[in-house]
Every structure is written in C-alpha cells, then in structure tokens.
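Here the complex is missing a single protein chain, while all its other protein chains stay put.
Right, chain A next:
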C-alpha cells in the first residue's frame, strides 16, 4: 500500500464549512482555523473552494523567510511559523502562490495549515479531511483515489514561468496535466483573457413564458 496523501476535489465542495469549524478545534491552534473556505462569487453561484496549505515540495514561504521561521519536515510537510523566530514581516504571506499564510496580528505571527502534523505523523487523517461531509477533502492512497474518483489527481502547477510541485493533490478533468496560471495575463487583464466568472443562473434555464 502506498502512502496516504491529501486530495482536494473542488467539484465536491458544498461550502458547509465543517473543515473550518473542525480545524479551529485542533489542540495545537485552538480557536483559529488554518483552512480557508472561499466563496467564489455568491451572486453568481453557490460554488465554494476549500484552500489548505498545499505543502510545496520547495516551499517559497520558507525560502523567503528572513528569520528562518518556517521549517519543512523530512516527510515534506511545511510547518507553520515557529513562535520564537517569526518576526511578523509577512514575506511568506506575499510570496505564497496559493494565498495560504495569514498574519495573525493578535499574536504577531504567521499561522498556516501544518497538515495536522500531530495527527498525520501518528497515522491519523487530518481533521478537515476526516469530517468533510462531501469528501471534497480526502486523505487516502493514490490507488484508492484513482479507483473511486473521476478525473486525474495532479500536483503540478505553473505560475508564470515557474513550476511548483505540491504534496497536496487536486482532482481535475482527465485532459488536464498541469494547472497553468498565467500571471502576466491576470495582471494586465485588459490584454489577457477575461477571468472566467462562473454563472449558475436559474433564470437562464427557464423559458421566458414561465416567468412573470
């Protein structure tokens, strides 16, 4: 059996916030959730997306930390900042391509998901993936996911020209091999492609004659 890994399937997410509520209960950072649940654009859609730390193979947050406060474990988990070292400079917040680290002003320290290291290092599943009612967050073997899920599990991203590989996988349609994020295009939106806004318009599904 291969190693258990973390998979995110955005198409399963129902926005219930169990992950956020359960993360807050963790013994190591009680009262503060380390996972974000993004509402994409509520006016247009009920779509939501959970965002945990992706645990990059080569974590930029740790590389840019002037205080060397962000450590990576030998098994590839990028930990939250070390209290005695973190100087609250927010370099990591700026540098993370996934927008994960958050600066907590009340404690003058960066905090982020540490892969439930207290649980995963003892063979348990991370809390968010355990409680997730839709299993949009899943902790399983690669074989199990490939057997039971549609699509493909990938962990390679391209931000501009930079390739980033992550410990956490996301499930994408079969044709996708890597997620390309055209940073230049995003920055100069008028030249680049329009960001795709989801639209789940009920009125568009109905014929005009059935509406007032």
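The rule is short, and it goes like this: a residue touches a chain if its C-beta (ideal position, glycine included) is under 8 Å from a C-beta of that chain, and two chains touch if they have at least 3 such contacts; residues count from 1.
Here is the rule we go by: contacts and distances are computed from a predicted model.
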UniProt protein name of the chain not shown, from "Aspartate carbamoyltransferase catalytic subunit", "Carbohydrate ABC transporter permease", "(4Fe-4S) cluster-containing protein" or "Molybdopterin oxidoreductase family protein": "Molybdopterin oxidoreductase family protein"
Contact with the hidden chain (one of A:11, A:51 or A:109): A:11
Chain not shown, touching residues in chain A: 11-18, 20-22, 24-25, 27-28, 30-31, 42-48, 125, 127, 130-135, 148-150, 199-203, 205-207, 210-212
